[in-house]
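Heads up, one of the protein chains got dropped from this complex, but the rest are sitting where they should.
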Amino acid sequence: MAVPSYAGPLERAWYYGFRAICVLIFIFLITPILVIVPLSFNVEPYFSFTEGMLTLDPDAYSLKWYQDFFTSDRWQESIKNSVIVAFFSTILSTGLGTVAALGLSRSELPYKGIIMGLLISPMIVPLIIAAAGMFFFYSALGISNSYLGLILAHTALGTPFVVITVTATLSNFDTTLIKAGASLGATPTYTFFKVTMPLIMTGVISGALFALMTSFDEVVVAIFIAGVEQRTMPMQMWAGIREQISPTILAVATLLVAMSIIMLTTVEILRRRSDKIRGIS
Amino acid sequence: MKKTLKLSTALVLGSVVAATAVQAADSITVVSWGGAYTASQRGAYSDPFTAETGITILDSDQAGNGLAGLRAQSEAGNVTWDVLDILEGDSMLACDEGLAVELDYNKDLNAAPDGTSPLDDFIPGSLNGCFVPTIVYSTVIAYNQTAFAGDKPSTIADVFDLKKYPGKRALEKKPDANLEWALIADGVPVGEVYNVLDTPEGVDRAFAKLDTIKDQVVWWEAGSQAVQLLADGEVSIASGYNGRIFDAQVNEKQPFTIIWDGQVFELDGYVIPKGAPNMKAAMDYLRYATDTQRNADQAKYISYGPARSSAAPLVSTHITTGIDMGPHMPTHPDNFKTPVKKDPGFWADNKDDLSERFNAWLAQ
C-alpha cells in the first residue's frame, strides 16, 4: 500500500495522516505494556520516571523490588498456588475440551447448537455471576477454600478456549485421512494416535495455553472461593493494587509480561506450523 | 485414554486434597484486617503462641468480608475459619444468628494477674455472649502538615470548610462515621448525634452537609489506602483508623497530625465461628491472645487501646522507636474530650437502609 506516484498532495497528506493515526493507536496499545518495565527498576517507590532515570543514572535503577518479590513469603506462596492450580486445571480442561471437540466435530451429534452454547457459556456469563454462584454451591459441597474447588472452577472457565481452538482445527481436518487409515487396516485407536492427534495437536496446545492463561490471570472467582491457603498470584496483586500499589506489583507485572511474550511466541509458532501443514501459507 | 486420564486426575486431585487436609491439623486460620494491624497481632499474639504451642497461624486478610464469609460457611455447613477478628456491631449479628460460639467467659478466658475475673476486667458491657474485645480503635481525621502553610484544621467542622482549608478529602466509602461527622459539623452536639440520625430529617441533614464537600472527596475502602492517599499528597485531609495513621507517623515518618475532635471509637475483637475446624486450638489461641499481658503487648506495635482494664497500666513504649505509647491512644484523656461512641445497636438496625441511601447518593 505505498503511495502511487500519481497521487495528488491531498491523497499524499491523507496517506501519511492515516499512517500517523495508526502509529498513535499502536502506541496506545503497547505503551501500557512496555512502560512498566523500566518503572519496575526504579529505585524510588514512585510510579513515574525520576530525573535520574531519564539521564540513565545507574543509581536511579535498582533491583530491590524484584528482591522484595523473590524474598516475600506471600508472593512465593502465591506463585506456588497459581502454578498448582493452573497446572491441574489446564490438564483437566485440555483433556475434557479436546474429547468434547472430537464429538462436536462429528456430523451425527444431535442438538449441536445447544451443546456448543452450553460449552462456551463460561466465556459468556459475566465472571461476577459465576463467582457468586460458585461461592454458594462450592461452599455447600465443602470444596470452597480448597485447591480442588479452585481447580474445578478454573477448569470450567478454561474449557471453552480448548473447545473452540480444537474444533477450529478439526473443521479444517480432512476426514478422508481417517478413512484411509482404516482402509489400510489400522485400528481406530491406532489411527487416532497416529493420524488425528498429530494433526490437531496445534489446536490442542494453543487451547491449553489459553486455558493456562485464563487460570493464571483469573481473580474474580478466586476472590470468592479461594481461602488463605490457596491465595493465587492475581489475588495477591488485586489486594496489592487495591490497598497500596507498590513497585513490587510492577516487578511482578514485568515478569508476567515476559511470560506472555513466551506464550504469544509459542502460539504464533504453532499457528504458522499448522498453517503450513494445512498448506495455507 | 479417557480412562487413564480420569484415573490420573482422580489420583492427583486426591493427593492435593489429602495434602491440604494434613496441613490443616497443626495450623489454624485467623482472619483479620491485614496490614499494620495483622502485623501487630502477629507480633503480640501469634508468633509467641506458635513458639509456645507449635501451632502455626495462617493469616487471612478477609475480615472486611468477615460476616459474609461466616454466613456462607455456616449456611453450607463447611466452616474453614478458626478465629475471626470482628467489630463489636457485627459480632452482635453473628451471635444473634448463631454463627459464633457462645463463650463461658470466666472459664474460657484468663483472669487478670490480680485475680479479677474477665467479666469485670473487660470494658463493661462488651462481652455480649460470643465476643471478646481486644482493642478500642478510633476512626479519626488526620491531615498532612505540608498541605496547610498557615492555619491548620483542628475540628470536624474544619473538614467541611473548603474555603478555609482547601484540598481534597479522603473518606471511607461507607455511611458509618461520615454521617455522624456531618451532623457534628452542622452543629449537632456529640451526645445528640444518634438521636438526630434516627429521624428522616436528621439523615437528610447529614447528607445535605456531605453534599457540600462531595466533589472534593476521594473514597477509600481499605485502611491502608487512606494513609497512602495522604502520603502521596493526593488529598490534604483523610479519615482513617488511628492505628494506621500512627504507623505511618512513626514507622514511615509521615508529617501527619491527628484531629482527635469527634473521634468515632468502637471495639474490635475476636469470635470463634461455630463449627471451626480446629476448635480446641482456636479456643487455646483465644485464651492466649486475650490475656492481660498479650493485650498490653499489642500496644507496643500499634496505638489501639487495650480492652482489658488490667492491661492499661502495662502499656509501655513502641517496640522499635521507643516512644511513649500513652499519648497516642484514643483513650488518652487529652484525646478523649469529644469522642463519639459508635452505636452498634443503631447501626445494626439502620445499616441496610443507610448504606443503600449512601450508595445511591454516591452514584448521583
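Just so it is clear, A and B label the chains in written order, and each chain counts residues from 1 on its own.
The working rule: a contact is a pair of C-beta atoms (placed from the backbone, for glycine too) under 8 Å apart; a residue touches a chain by one contact, two chains touch by 3 or more.
One rule holds in what follows: contacts and distances are computed from a predicted model.
Think of the chain that is not pictured: of "Cytochrome c oxidase subunit 1", "ABC transporter permease", "Zinc protease YmfH" or "NADH-quinone oxidoreductase subunit L", UniProt labels it "ABC transporter permease". Seen in the complete assembly, the chain not on display touches A, B.
Residue positions on chain B in contact with the hidden chain: 2, 64-65, 67-68, 71, 93, 95-98, 102, 218-219, 232-234, 345, 348-357, 359-364, in rising order.
Even with one chain removed from view, chain A keeps its contact list with that chain: residues 1, 11, 14, 18-19, 21-22, 25-26, 28-33, 35-36, 39, 46-49, 96-97, 99-100, 102-104, 106, 108-110, 113, 115-122, 124-130, 132-138, 152-153, 155-156, 159, 161, 163-165, 167-168, 171, 206, 210, 213, 216-217, 219-220, 224, 234, 237-238, 241-242, 245, 249-250, 252-253, 256-257, 260-261, 263-264, 267-268, 271, 281.
FYI, only the chains that are shown with their structure count from here on.
Chain B has its Cα centroid 38 Å from the Cα centroid of chain A.
Put simply, chain A touches chain B in their complex at residues 84, 88, 91-92, 95, 99, 135-136, 139-142, 144-148, 151, 227-229, 239, 242-245. Those residues of chain B that touch chain A in the complex are listed here as 2, 5, 9, 12-13, 16-17, 20, 23, 29, 31, 34-35, 58-62, 72-73, 75-78, 80, 221-225, 227-228.
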